[in-house]
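All protein chains but one are shown at their positions in the complex.
So, subunit A:
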Amino acid sequence: MATATVKASSAGGDGRRKANPNMGENNAVKAYLVAYNVSQMLGWLVLMIKIIHHMAAEQDVETLYAQVEPILKIFQTAAVMEMVHSAIGLVKSNPVLTGFQVFSRVFLLWGVVWSVPEVQTTGYILCFLVAWTITEIIRYSFYFFSLLGQVPYFLKWCRYTFFIILYPIGVTGEVMTIYLALPHVLESDMYSVSLPNTANISFSYYYYLCFIIFSYLPVFPQLYGHMLAQRKKIISSPQRPKKE
């Protein structure tokens, strides 16, 4: 449902993601947030180096996921903390929106890629890995600088520009990965509950994944448009303003 770029821009302008003013006074909170964002930034940086190194040395997409899996799992799963941060008010971003965004990524990682090993060797993995990695490095750097009080313009520009390409690439990778997992999910009947049972309820993971794929359809254009609008608002171009 969302990619890093979505997360980045839907978390709002510079002001909204800054530490809560009431909490801002608290140095421990600030130190923690700085530590969190710097670790995340470094984690995704290592991931990017690994991807580049692997692709340059081996030129083999099929073995890429195995190379990056442990680091990807650690740092993407740690993003769950962002749900906690916004839920307890350490940061100002909307808890529901953050929840959806983090959940959609963690879900893709564990619920699809980890659960269905057959998709781990496809090229679509590279698609969303590249999109996620670049976006996250920029996003966490952005948060780091905004915690210090001043975000360099070039970082702002990257954050509100790269998504134009990275978001479609990321979404394509995500959707195609789920799509390729479908036949294997149907075959293995994983995470599904069938009748009869004493709770009188059934659940089909296969249909759930179909539903997720279709939910990208209305969500993607809406978020993309939202991000373009954000871009217009935040990047005040010194040259002539862009036409619609």
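Everything below uses one rule, namely that a residue touches a chain if its C-beta (ideal position, glycine included) is under 8 Å from a C-beta of that chain, and two chains touch if they have at least 3 such contacts; residues count from 1.
In the analysis below, contacts and distances are computed from a predicted model.
Undergrad: What protein name does the UniProt record of the undisplayed chain give, "Ubiquitin-conjugating enzyme E2 32", "Mediator of RNA polymerase II transcription subunit 18", "UBC core domain-containing protein" or "very-long-chain enoyl-CoA reductase"?
TA: UniProt lists the chain that is not shown as "very-long-chain enoyl-CoA reductase".
Undergrad: Out of A:28, A:57 or A:201, which touches the unshown chain?
TA: Only one of A:28, A:57 or A:201 touches the chain omitted from view, namely A:201.
Undergrad: In the full complex, which bits of subunit A touch the chain not displayed? Write them out.
TA: Contact residues on subunit A toward the absent chain are 195-202.
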